[in-house]
Structure formats: C-alpha cells, structure tokens
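A single protein chain has been omitted; all remaining protein chains appear in their positions.
By letter and in written order, the chains are A and B; residue numbering begins at 1 in each of them.
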C-alpha cells in the first residue's frame, strides 16, 4: 500500500540521479570516447586512432598478465578465505560464551588499511627479518615478494587475513539459522559426522556460503592497494592486477586513451567472469537440491 | 511547502550543470591561480624534492626572502614521491593546477614537459642572466641547452654517483682497498660467500624493479664505466655500445651465479652488513647521521668509482651524474613566474646560500667554482666523504635528455636488467631485446 507521490519520489531520488549523471553516465560515455584517442592527459590536442588502443592492449604483456592474474588470485584467495572463515565460524559457533567478543576480535583485521598491512608485511618478510632468519636457519630461503607465486600467495594471504572475520560473521549467522532439532533428529538416525556436514550443514548453509563466495570472487577483481604498495605489480607482472595496470598506464605513463581502452576490456572481462561464476554457483546449488 | 520541492530539484540540477560547464575555470580559481590575493600579494608555490634536507633548505630560504619582500608569499611543500615525483607533477598539470616552480627535475623529464608546452623558457624571464653570472655557472649551464635552443632548467646540483664498500668487512677478507675490475669483484664475492654464506655483495630489491629512475643507480653507473661514458641515446637515436652493455649485464649475471646479488627487500642491508657494496648518494649521509651514527668514512666504509670490465683502465672509470634543477611552469601567471625568478635570483646572489645548501643536503652545487671557491672548500675539508663526489663530477655522465626517458629506461629494466638479475635471460639476448624495444619506441 504505497502512496502515490511522484514529486516526492523524484525529489528523494534526485541526489542519486544527479550523481549517476555526473559520476556514472558521463564518465562512462567519456571513457568510450577516450578509448579511441591517443590523448596523454596533458597535451591540448589529440587524434582519433580507431581500434589501435585495443589492439595494442591485447598484445601487451601488462594487459595479458592482468587478465590472468585475476584468476590466479581467485585460485589463491577464494579457497583460503573460505576455509579460514568457515573454520572461524564453526569454532566460534560452538562456544557457549563470549561468542560476540570473539567475533568482534576476528573482525578487526577487516578494519585495516591496505597501506598499513602492506607496511607490516614488507617489514615482516624482509630478508633480515626474524621470520626469514629463522627460516634460513632451517634451510628455507624464500624471496617472498621477488618470486611470482610467492608474491601472489603473500598478497592473497593478506586479503584472506583481512576478510576472514567478515565472512565468518556471515557464515555464523548461517549456522545460527540451523535448527538444533535437525541435528538431534539426525543423531537419532545414526548419521555420521561427515554425512551430517554434507547432508545437513552444507545445504542449510548454502545461502550464506553463496553470499560469501560471491563477495570473495568480487574482491579479486578490485585488488589495488596491497599490490601497489608491496610489489608494484611485479615481479615480472606476476601480481599486475587490472586496477594496477590501468593506474600505471593512466597516471604513471599518462596514456589516458590507452588506459581507457584497457578499462573497457577489464570491465568486459569482469562482467563476463562474474556472470559465469554466479551461474556456476547457482547450478551447483540446484544440482544438489540446495536452492 | 510541497510546491518548493520541484523548485529545489530544478535548482540543484541547474547548479550541477552550471558548474559542470564552467570548464577548467574552477580549477584555477580554486588554486588561487592568478596568484594575487586581495592585498596584492603574489603567492608562489614551490615544490621541493621529497628529500627532507632539500625541503628544509627551501623552507628556510622562503622564510628569509619573505621577511625581506613583504609582497611575496612562498609556499614550500614536498612533491609526492609515490608513484614517482615525475608522475605527481604530471598529474598536477593534468589536474590543471601545477605549482609555480619546482626542483628535482632531470633533463629527460624537462624535455618531456617542454614538449607538452608545460615549461617557461627561463631566458625569457628578466633576471635569468644575472643568476648565471652571480652563481658562476656559464660553463655548467652549457650542456643544459635544449634542442630548440631554449633553457628550461636551472641545474641546482650535480654529483657523481659512487659505490660504497664496507671496508671493515673487506679487511676481514684481506682487502686493504676495494676491487676495481669485474674479475676482482667476482673474486671478492667468492671469498665473501665462503666466509659468510648469508652475506651478499649487493643487496637491493630495486634490481628487480622496472621503475625508470632506478636504472640511474644501477645500470647507468656500471654502463657508463664500461663504455667510457657512452651516451646511450642521443637525439632520437639509440647509440648504445653493445660490447659495454653486454659486459655490464654479464657482470650482473656472473654476480647472480656467484650468489652475490640479493634482489629482495632487505632492511638497511649495507648498514647492517648484509651486503658489502652499494650505490651511494651523498644524501644518505644525513640519513646515517640520524639512524646509523656508527657509519664512519674510512673506518667502516669507503667510496669508489664503479668497477670496470677486465682490460679497461680503472683509473678512467666513468659514472652517472645525478644532476637536477629548477623549472618554472607555463601555467603560472606572468607575475608568479617573475616573482619565482626574483626569488631564485635572490637565493643565488650570494655563495653563502649555496654553501648552506651543500652543508645541509650534501649535494654539490652545480657551479663552475665548486673546487675553487673558499666557502665550498671549507665544507669539503670538514667532511672528507663528500670530496670524491665533488671531484668526480667531470667523470660523470648526465642522464639522457630524451623526452621518452621514462619509457626507455623502463625497457632497460623490463627487457634486460631485471630479467638478468632474476636469471631468466642471458645477457646477450637481454641486450638485443632492450635494443629492439628502445629502437621501436624511438621511431
């Protein structure tokens, strides 16, 4: 029973409408336009270069790496953060007291600035840090930020550290929604622990897990701060994310046109990937009859 | 009450559209760009290098100048150095609010800025000739003339980049003075690793980083020595000396194979003795005075020119000249530009200020009389570690003045040096790739 009130409706939505005009639609159209120019952000004149920027981008190692690095981060980050947050959620859920104290404690990393966590990690992983000196004494010598997979792992681990508490919070509310009686009934039927997890917990938790997974996949498309501070996209493009590539081209090399073309490609890749991931997750849920 | 909603809506829309249309003008007024306040005071904005000592010097100068000239206000601030001071300046220009004047400009970057018409030719401003004569820099300025015949940069300092050696550790290994040729350095690396497997010759994460300016402090130091001062790029053609280039990369490759290079993050490797060799600029000494007072010239560290390939005369070694200067931006108003020039004229009217600069920043002033003027001699005598920096200025090759220096130097790292250091490519291939990339970019 909503009230019909167009004037007020438009007035209340006007802040958003103006905003989206100036900071969404405007930039969007401008971006398409720029992508076909060779403008350098400073010069008073520029030329139209057709699809040159796109062709150059598709051939450039920076863009190709950005495409793959996103999925590499998924491989590292998503399983790590899901396992960690699930562990925290299950652990905390089983505590009769101080549950919220723990949840708040685990949430604290989410408040960290990427600049700060990068600084800490940089110091912690430097060659002569206590950690590496101990490792060397044990015969392990790792160039953490200098070898491609290690660097990927380090950045993925920082992200997982940051998001674990947040996702655990989502998952605990999923756990809280499961009726105790269901478990009791299962116990009477003699269901084993493993079966209990696959047959009861997982299906009932599916909505919470789905949310968490979508959020986690989304994160991998927007990694910037940690990479910018720690590796600059290196070594040899191993951690060069879309954001990093676009930033470097636009604001380090001042190739506004070229960077806009990359941004369009990045959006396309992101759009398609997210769409496929959502579909796969839904199919997975439906197959198992969880939805 | 209700009637006012559409009015409000229309109004806010109108304001947004209006301000959206007032192209660029807003930026200027927001930055107070005509530089004149209500009181007729000229405000100029001075961007200093991110080096704290340089910033301190310019702040002091600005204050002293303001005290004498009531109608000028000088705001000194440091250029943001992330991602690089060059990128910060470009972004400010793109944002429509460049400063009036800034230091820390190398020749390549000046060429790039001049190409996009962002700089004022200094000789067009009154007072420029006076600066040249009162600061005794007629000879020093000569190589700074640009291809179009204009002078865009006033060089402030010029110092030869040197390598530092941990003489205390060298002594333990039986060396009274640093090795001078590639094979001697390799031999030392072998002895070092035999005695201290955890120590390295050179520990520097930058060796694996493609950022353009980082090549000044590794590649060009060694390459200039190996090539006897070859210019690498002249005008718009690549004239790199293949033999010297490959030798330089080969040297790094040999060091890597001898486990002498550590291209990862290390906290103060040279100061803590993780490495015995490092590129060293004179600005480091201020940092040491504060953080590592135990670092003493002649006691635990010494300085040398870059090592040379076997068969070359180490006495004729060349190095990289770290030399930077001041520019005045075209986007500033005429009054601001002239006020800025007057300020510079005032600063350089007395050698005392240059002496103060030298003393505080440790960077040798770019003037013809550096070695003859008494006020500089006294400083050099008081701090012997600065002497080699000043003495070797004639043996130091300034950076390339190509407007594409950023892309070109990025290629040196990306295509060759970084890969060699990581052991992904052999020196000869690295050099060929580098050459191909640079020639492609220069076309």
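Some observations on this one:
One rule holds in what follows: a contact is a pair of C-beta atoms (placed from the backbone, for glycine too) under 8 Å apart; a residue touches a chain by one contact, two chains touch by 3 or more.
Keep in mind that, in the parts below, contacts and distances are computed from a predicted model.
The chain that is not shown carries the UniProt protein name "Carbohydrate ABC transporter permease", picked from "Uroporphyrinogen decarboxylase (URO-D) domain-containing protein", "SRPBCC family protein", "RNA polymerase sigma-70 factor, ECF subfamily" or "Carbohydrate ABC transporter permease". Remark: the omitted chain is touched by one listed residue; of A:43, A:150 or A:274 this is A:274. For the chain left out of this panel, the touching residue among A:38, A:64 or A:112 is A:112. Contact between subunit A and the unshown chain involves residues 1-13, 15-17, 19-20, 22-24, 26-28, 30-31, 34, 88, 91-92, 94-96, 100, 102-117, 119-121, 123-124, 126, 128-131, 161, 164-165, 169-170, 173-174, 176-177, 208, 221-222, 224-225, 228-229, 242-243, 246-247, 250-251, 256, 259-260, 263-264, 266-267, 270-271, 274.
Taking the whole complex into account, subunit B touches the unshown chain at residues 1, 19-20, 22-31, 50-53, 55-56, 59, 77-78, 80-82, 88, 91-92, 94-97, 213, 267, 283-284, 286-287, 289-291, 360.
Quick note on the criterion: only the chains that are shown with their structure count from here on.
For this pair, subunit A with subunit B, the centres built from the Cα atoms lie 37 Å apart. Residues 2, 5-6, 8-9, 12-13, 16, 20, 83-84, 87, 90-91, 93-94, 116-118, 198, 203, 205, 208-211, 262-267, 269, 272, 274, 406-407, 418-419, 422, 424 of subunit B are the ones touching subunit A in the complex.
Per the touch definition, subunit A reaches subunit B in the complex via residues 7-8, 10-11, 14, 18, 21-22, 40-44, 122-123, 125-129, 136, 143-146, 228, 232, 234-236, 248, 251-254.
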